[in-house]
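Okay, so here's the structure we're looking at.
One protein chain is absent from this view; the other protein chains keep their places.
And then chain A:
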Amino acid sequence: MTRQRTRWIPTLILLIGALYCVLPVLWIVIASTKTNDELFSTAPFLPAFNGGFWSNLDALFSYNHGIFGRWVLNSVIYAIGGGLLSTAIAGAAGYALGKYRFAGSTVLFRAIVAAVLLPQILLAVPQFLLLAKVGMTNNYASVLLPQLVSPFAIYLCKIYSEASVPDEIMEAARIDGGSEWRIFRSVGAPLMMPALVTVFLLQFIGIWNNFLLPFVMINNDHLYPLTLGLYGLMIITGGQAAQYSIVIAGVLVSIIPLGVLFLSLQRYWKIDLISGGVKL
């Protein structure tokens, strides 16, 4: 009796949780197969096969001379460019703080720990005000630059380099005549790879999902990332139910590729770094 109970209660709870998380996505997949009329007239969880899917995708990608494709491309540029650069910056700074002592290194590390507490999103409007003052808004740089440095990422890299780059190996490389730069490149960086992959994925998701920063910085729809573009599409079509199927197709296209990518990459990132890194 106990055997039965212990097996099914947790399984049931997990199943309900999985359903809660997957059902909305499943609904979008099904809704995207329907034409606008079918959307309001057919059963919600039954797909339609009257060519609605392709006509919706076609309408989405031809909307406003194919601007949707441009938004996808922009998001990829922001997220991959920003992700790679910010990982390099955080990795370099974390390695320097973790493996060396130099003038001001302790103060700098304390400042970075304090900066982790600063809510980045709340800084978006001040960042806009400052960049507007020097006339630097409404371009790719205005969205990329403020997201290049993440105090939390530096913190993770510092902790990780301390624990995983042994001084003995660095010392041995020095005796062999390797320069400090060479040691960083061929000893430090490879050993820090798990932390760097984790930081890259966190930054990638953070930038891909960011809405407020591009929302305040950009007013040219050719520079919109996907999030902002879909929001604009909803504002424009929000009044007219006749356009819902375009938005639904847009939601689908922005979920599925990223969802597949992250579910397949899940094993490569070390979330335990995050839970171990942040000690209260």
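As a working rule, contacts are C-beta pairs under 8 Å (C-beta built on N, C-alpha and C of every residue); 3 or more make two chains touch, one makes a residue touch a chain; residues count from 1.
Rule of thumb we're sticking to: contacts and distances are computed from a predicted model.
Engineer: Would you kindly match the missing chain to its UniProt protein name, picking from "D-methionine transport system ATP-binding protein", "Sugar ABC transporter permease", "3-isopropylmalate dehydratase small subunit" or "MinD superfamily P-loop ATPase, contains an inserted ferredoxin domain"?
Structural biologist: Of the names offered in "D-methionine transport system ATP-binding protein", "Sugar ABC transporter permease", "3-isopropylmalate dehydratase small subunit" or "MinD superfamily P-loop ATPase, contains an inserted ferredoxin domain", the one UniProt assigns to the missing chain is "Sugar ABC transporter permease".
Engineer: Of the residues A:18, A:172 or A:193, which one touches the chain left out of the display?
Structural biologist: Candidates A:18, A:172 or A:193; residue touching the omitted chain: A:18.
Engineer: Check the options A:39, A:173 or A:199 and report the residue that touches the missing chain.
Structural biologist: Of the listed residues, the one touching the omitted chain is A:39.
Engineer: Which listed residue, A:90, A:156, A:173 or A:195, touches the chain dropped from view?
Structural biologist: Candidates A:90, A:156, A:173 or A:195; residue touching the omitted chain: A:90.
Engineer: May I ask you to list the residues on chain A that touch the chain which is not drawn?
Structural biologist: These residues touch the chain not displayed: 2-3, 6-7, 9-11, 13-15, 17-22, 24-25, 27-28, 31, 39-40, 44-45, 89-90, 92-93, 95-97, 99-102, 105, 108, 111-112, 115, 117-119, 121-123, 125-130, 133, 145-146, 148-149, 151, 154, 162-164, 166-168, 180-181, 184, 205, 208-209, 211-212, 215-216, 226-228, 230-231, 234-235, 238, 241, 244, 247-248, 251, 254-255, 258-259, 261-263, 266, 271-272, 274-275, 278-280.
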